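One chain of protein is taken out of this complex; the other chains stay put.
Which chain is which? They are A and B, in the order written, and residues in each are numbered from 1.
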Amino acid sequence: MHLVVCVKQVPDATEVKVDPVKGTLVRQGVPSIANPYDMHALEMALQLKDEHGAKITVLSMGPPQATDVIKRSISIGADDGRLLCDVAFAGSDTLATSYILSQAIKEIEKTDPVDIVFAGKMAIDGDTAQVGPGIATRLGYSLVTYCLGIDGIDTGRSVIKARRQLEGGCEVVEADLPVLITVVKEANEVRYASLPDLIKSIRSDVTVWNKEFFELDIPQCGLKGSPTQVKKIFPPPPKDVTPEIMNTGETGLDEIANTVAEAVSKAGIL
Amino acid sequence: MKKSVWIFIEQTDGKFNDVSWELLGKGRELATALDAELCGVLLGHKVIEMAEEPVYYGADKVFVIDDPLLEYYRTQPYAHGLVALVKEYKPEVFLMGATYLGRDLSGAVATHLKTGLTADCTVLNIDEETKLLHQTRPAFGGNIMATIYCASARPQMATVRPRVMSMPDRDASRKGQIIEAKLGLKETDISTRRVEFVCDPSTSFRIEDAQVIVAGGRGIGDGANFKLLKELADVLGGVVGASRAAVDAGWLDWSHQVGQTGHTVRPRLYISAGISGAIQHQVGMEGSDMIIAINKDPDASIFKIADYGIVGDALEIVPALTEAFRKMKGESG
Partner (left out) sequence: MKERFDVIVVGAGPAGLAAAYTTAKAGLKTIIFERGEFPGSKNMFGGVLFAHSLSEMFPDFWEEAPLERALVEERYWLLSEDSATTFSFKTKSFGQPPYNGFSVLRAKFDRWFAGKAVEAGALLVNETLVEKLIQKDGKTIGVQTGREDGDVYGDVVIVAEGVNSLLTKELGIHEEWRGNEVGVGVKELISLPKETIQERFNLEGNEGIAMRILGTTRGMTGGAFLYTNKASVSIGVACMVEDVSNECVCPNDLIDDLKNHPMVKPLIAGGSTKEYSAHMIPEAGFRSIPELVHDGLMIVGDAAMLTILITGEGANLAVTSGRLAGEAAVKAKENGDFSANGLSSYKEAMDESYVIKDLKQFKDFAGYFHSNRDILNLYPSLLNGIVKQVIATDGLPRSEKIERAKAMLKEKKSYWQLMKEAWHGWRSIR
């Protein structure tokens, strides 16, 4: 079996700030991490590998430092990695990103056909959850989103049985291979690398593919290939910070309760 | 052809998702600004008899595909049906709810159509000059907002979380046009099948998704007292949250913890009771739209970030609030 896992490097969401004057993102010094959902996707792939034997290729598109997330993936058991890195890819929105990733997967398939592509449910820097369905659509794969676990693979019939997390319950589905699976955090606990594996990954060389390495229609990449454009970025409007304080020592309980209930209803929350 | 604004009408097992009506409400504003008609798109099996409902919430037209293959949601046939309709009728704007279903479907549809899609918008409006849809959404975990537009590709697609837009009134006297279309697929064209659906609301408790949170801290005094908070939360259609102190005391489990080492939430309404407002707690909830704080200590730091502060005993105030909200809901039906 050949499994591909899409792993994105994202800034640690809690530390991104906006320059209030320029309205740009202050990303200097903000640590980058592997998108947490993607690590759960990798773990799901690793469990398949443990059980059935498989080769795992990790795929990431991003700046040169994104080799870190590939190394991290290799440290816990991925076999190989590709970083897609080119100035032509910069500024890609989800449509362009899914295009570039799916073209790379097609290239990988030429030598080593793919059975399952894994992605995270979403990337925490954009929270869009669009790239996974996008790749599946472009490759014509089946799609299983919000996957909680894989219950079985029938290689004879070429189908997979999986559980999906949905509002209010869990759906069990069967999907034909090849399939793209997006994974939620609840699916598993991500494993921890042994020291020799970790050190081996720190020293490993990551294969970097620029736009020359696979077939691409450049106008579909990067800023040019992105139909959505960011008009502006701004900090959330500051709170009106004059709290209205009421004291049960001074005002009756009912009056306070009614004031609050009215305020909530006026704000259109109910 | 007149321009149109489309809303995906989400239904599961014949039950509509309210977000569809919220989007019709918003869609009406956008349609007016664009001088366009507002259309609902309804897919499913045995849904044709329900097709008037979107009209009551403002749709001028409802496109319907009723097919046994659409009995439960699957990406492929739903996307196939929608893409064909869009290609034929060419809407300007196409909105869906940012639900599990909507996020799955919108990504596939936008890719087929090679158009832009903006997820989880909180503000939508038409730019007066360019007549483009301006889509504003939080980014990077809610620390910043971004306004996004899609200049050339069509339709301009966006998803919106439930309860972000307000609910329009239902008007059963409205009339609209129902347009039926064919799916044109066979079961063998579809590569996924449902085996079963196991109902289990408890497995998917995600405090991050709640629009109303009633959170309690050490000041609640006792785990048993949390039932007071639960009652208030139930009246408001919300869930119960907790400070770390309350979780450490074993009153609630970690899935309820709000804060630095818990969950970051930004509900529309956050009511805190008996929580001091330590910074580690604040960072997890300060993005809430409205904060009501209850604490018997007038100097508690939670009051600094609250919209409304109530100084007094939470065990008295919470039931009083429950009563007031219950009364209010009773009055408005």
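Operating definition for what follows: a residue touches a chain if its C-beta (ideal position, glycine included) is under 8 Å from a C-beta of that chain, and two chains touch if they have at least 3 such contacts.
The structure displayed is predicted, hence computed values, not measured ones.
Asks: So which shown chains sit in contact with the chain we cannot see?
Replies: Per the contact definition above, the missing chain touches A, B.
Asks: Which residue from A:M1, A:I33 or A:A263 sits in contact with the chain not drawn here?
Replies: A:I33
Asks: Consider the whole complex, including the chain that is not shown, and state which of A:G53, A:P196 or A:G249 touches that chain.
Replies: For the chain that is not drawn, the touching residue is A:P196.
Asks: From the list B:A278, B:L315 or B:M328, pick the residue that touches the absent chain.
Replies: B:A278
Asks: State which residues belonging to subunit A touch the missing partner chain.
Replies: Contact residues on subunit A toward the absent chain are 17, 20-21, 28-29, 31, 33, 192-196, 198-199, 202-203.
Asks: Which parts of subunit B are in contact with the chain that was left out?
Replies: Within subunit B, the residues touching the omitted chain are 278-280, 282, 301.
Here is the rule we use: only the chains that are shown with their structure count from here on.
Asks: Which stretch or stretches of subunit B touch subunit A in the complex?
Replies: It is residues 75-76, 79, 99-100, 103-108, 110-112, 114-120, 134, 138-153, 166, 191-201, 203-204, 211-212, 236-237, 264, 268-269, 283, 287, 289-290, 292-293, 298, 303-313, 316-317, 320-321, 323-325, 327-329, 332 of subunit B that touch subunit A.
Asks: If you look only at subunit A, which of its residues touch subunit B in the complex?
Replies: Its residues touching subunit B are 11, 13-14, 16-18, 25, 93-95, 98, 124-134, 136-138, 141-146, 161, 165-176, 179, 186, 226-236, 239-241, 243-249, 253-254, 256-265, 267-270.
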